[in-house]
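Yeah, one chain of the complex is gone here, protein chain that is, but the others are all in their spots.
Then we have subunit A:
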Amino acid sequence: MNSVGEGCTDLKREYDQCFNRWFAEKFLKGDRSGDPCTEMFKTYQVCVQKAIKDKDIPIDGVEFMGPNKEKPES
């Protein structure tokens, strides 16, 4: 699966692999020990946030807007 930012795909895949492993082997089994993927995530994020800005994707922060809230016109 590609990233929304073409240059971020490798970073995304690396992070996804780390996360999927942690999710299946630790999180779902009740292991609350730390997430080993945070550094990888930070690097990946820097790339994605830049791509979002470059492509002008209207993210508006990561606050989810439910169906009862007014969406900004775009």
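Quick note on the criterion: a residue touches a chain if its C-beta (ideal position, glycine included) is under 8 Å from a C-beta of that chain, and two chains touch if they have at least 3 such contacts; residues count from 1.
Basically, contacts and distances are computed from a predicted model.
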The complex's invisible chain, by UniProt name, from "PRELI/MSF1 domain-containing protein", "Short-chain specific acyl-CoA dehydrogenase, mitochondrial", "GPI-anchor transamidase component GPAA1" or "Transmembrane channel-like protein": "PRELI/MSF1 domain-containing protein"
Residue numbers in subunit A that touch the chain omitted from display: 1-5, 8, 12, 15-17, 19-21, 23-25, 27-28, 30, 32, 35, 41, 44-45, 48, 52, 57-60, 62, 64-67, 71-74
